[in-house]
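For this depiction, one protein chain was excluded, whereas all remaining protein chains were kept in their positions.
So, subunit A:
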Amino acid sequence: MGCRRRDPLSCRMLRGEERATEAENVPPVIPTPHHYLLSVYRHKIFFVAVVQTEVPPLFVIEFLHRVVDTFQDYFGVCSEPVIKDNVVVVYEVLEEMLDNGFPLATESNILKELIKPPTILRTVVNTITGSTNVGDQLPTGQLSVVPWRRTGVKYTNNEAYFDVIEEIDAIIDKSGSTITAEIQGVIDACVKLTGMPDLTLSFMNPRLLDDVSFHPCVRFKRWESERILSFIPPDGNFRLLSYHVSAQNLVAIPVYVKHSISFRDSSSLGRFEITVGPKQTMGKTIEGVTVTSQMPKGVLNMSLTPSQGTHTFDPVTKMLSWDVGKINPQKLPSLKGTMSLQAGASKPDENPTINLQFKIQQLAISGLKVNRLDMYGEKYKPFKGIKYMTKAGKFQVRT
């Protein structure tokens, strides 16, 4: 066995083993007598790498995630049937990504030049002409100074779109005050520009960004000195930047939850009532709201009435979920009713935690704003666009 071999064959699907623990709780590094198993769990599939000697586990785990991303990119979804359906492509792609434990090509646009993603049209064409979906030219980007971009890109419509997406992770305590709140932001780009464009992107308030991770294309020196993002973009979709805002005063909390959940000791009925309302939304509407909560084991059933939306309670998993929809500030959505508890059992020890999902369009909750986008190096005028969106990440309200 190769001493640092990560056998691509073992990136095989192992269905979430239903043992005592839940799949999500299987630790990512498992020692066995001769090997170490490093795994990631995505799309309900474990992707396992087997290593024999000391290697940086993050290296392996990052790589596995990249493999999953690539599959998703190639096949649209990454699921067991899809992988089985495309096993030869999967095999070919893995071969291009890894050589004896050394990653080769992991940039999706390079891979796509080497192994073309399957499409129905191509399958038909291949069958007729006998050509293959393996490219026989060395991908141009492989060794250039800008490995992320191939040469000779051509478009009739030149466009560059940027999405600023922020997710709020927060823990709110019983009384409604914030325990932790942080924003994970990303700027995802879709750039379809001819030739070798050189872009700069500047912000109204770059000081917000003090904890950032860049795509390799961004010139770090320029950012350090001028706080301007200057880069030759990859072709197509990519993540330009991800950032993290954790200073408490900068994180506005856009929603609140009013709750009253009581388990009475003596009777076998409990009362349940929650109301959701907007807080700091800068005048924007909150939509796509869903509320989920894992109720204690002692709750047998719930009889609830929502003022809007639909709700379900699964008496087996004890999962309550309420699909609220939009929040109308004039008429706040609420869900109230009773819980039937196990007769005779004592009050449940744990209080349910409420998880919230929501979306706010056209708002970056941190206040980040793009100032301008300029293009150099090419003559045409591209279409440009910036979109903002705020979403709930892990947003939890304790009761």
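One rule holds in what follows: a residue touches a chain if its C-beta (ideal position, glycine included) is under 8 Å from a C-beta of that chain, and two chains touch if they have at least 3 such contacts; residues count from 1.
Following the convention adopted for this analysis, contacts and distances are computed from a predicted model.
The listed options are "Mediator of RNA polymerase II transcription subunit 10", "AP complex subunit beta", "Translation initiation factor eIF2B subunit gamma" or "Glycosylated lysosomal membrane protein", and the UniProt record of the chain not shown names that protein "AP complex subunit beta". From the set A:Pro216, A:Pro315, A:Pro329 or A:Gly385, the residue in touch with the chain omitted from the display is A:Pro216, counting the whole complex. Between the chain not shown and the residues A:Lys44, A:Lys84, A:Arg227 or A:Lys258, the one that touches is A:Lys84.
Even with one chain removed from view, subunit A keeps its contact list with that chain: residues 2-4, 9, 12, 21, 24-25, 27-29, 31-34, 36, 38-42, 52-59, 61-63, 65, 81, 84-89, 91-92, 95, 99-100, 102-103, 106, 123, 127, 130, 132-138, 142-143, 145, 147, 169, 171, 173, 179-180, 182, 184, 210-216, 220, 224, 239, 242, 244, 246, 294, 349-351, 353, 355, 394, 396, 398.
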